[in-house]
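Up next, chain A:
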Amino acid sequence: MESLIVILVGILVAVATYLILSRTVIRVILGTAVLSHAVHLLILSVGGLKKGAVPLLSQSDGPYTDALPQALILTAIVISFAVTAFVLVLAYRMYSTNGTDDFSKLGGSSDE
Partner candidate 1 sequence: MFGQFILNLFIATLWFLLKDDPTAGFPTFVAGFLVGIFILYAMHRFFGTQFYLRRVIKVFKLMMLFIRELTLSSFAVIHQVMTPKLKITPGIITYRTELRGDWEITVLAILLTLTPGSVVMEVTENGDMFYIHAMDIEESKETLLRSIGKFERAIMEVTR
Partner candidate 2 sequence: MIEKILLISLVLFMIAIALLLYRVIVGPSMPDRAIGLDTIGVNLVSSIAIVSILLNTKAFLEAILILGILAFIGTIAFSKYIERGVIVERKSNR
């Protein structure tokens, strides 16, 4: 299962990368959302999947599955949520001032 999940992660990453490489803001943001799904699965699978019981002492006597990656993912989920929320708002504020959401039309800071 771990290998399959890692392959799935790869596919998700590829898709996300393609989205991130597109020109519209929404697609890029979606890409980052997909990236976070992928990496959460990745963290979980490197800790080993289905290799033990649910890490609740009240539910079984172990061995438990590795709980640390789960804790890390939880933190990561929250942070990625915070960031996504911010990016979304930033994106629409950007759109409302710049009038386009297309990076190829936005131009850059290079002078002249």
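Selection rule: all candidates are chains of the complex that A comes from, given by their letters.
Some observations on this one:
Definition applied: contacts are C-beta pairs under 8 Å (C-beta built on N, C-alpha and C of every residue); 3 or more make two chains touch, one makes a residue touch a chain; residues count from 1.
Since this is a predicted model, take the numbers as computed values, not measurements.
Of the numbered candidates 1 or 2, 2 is the chain that chain A touches in this complex. The touching residues of chain A, when paired with candidate 2 in their complex, are 53-54, 56, 59-60.
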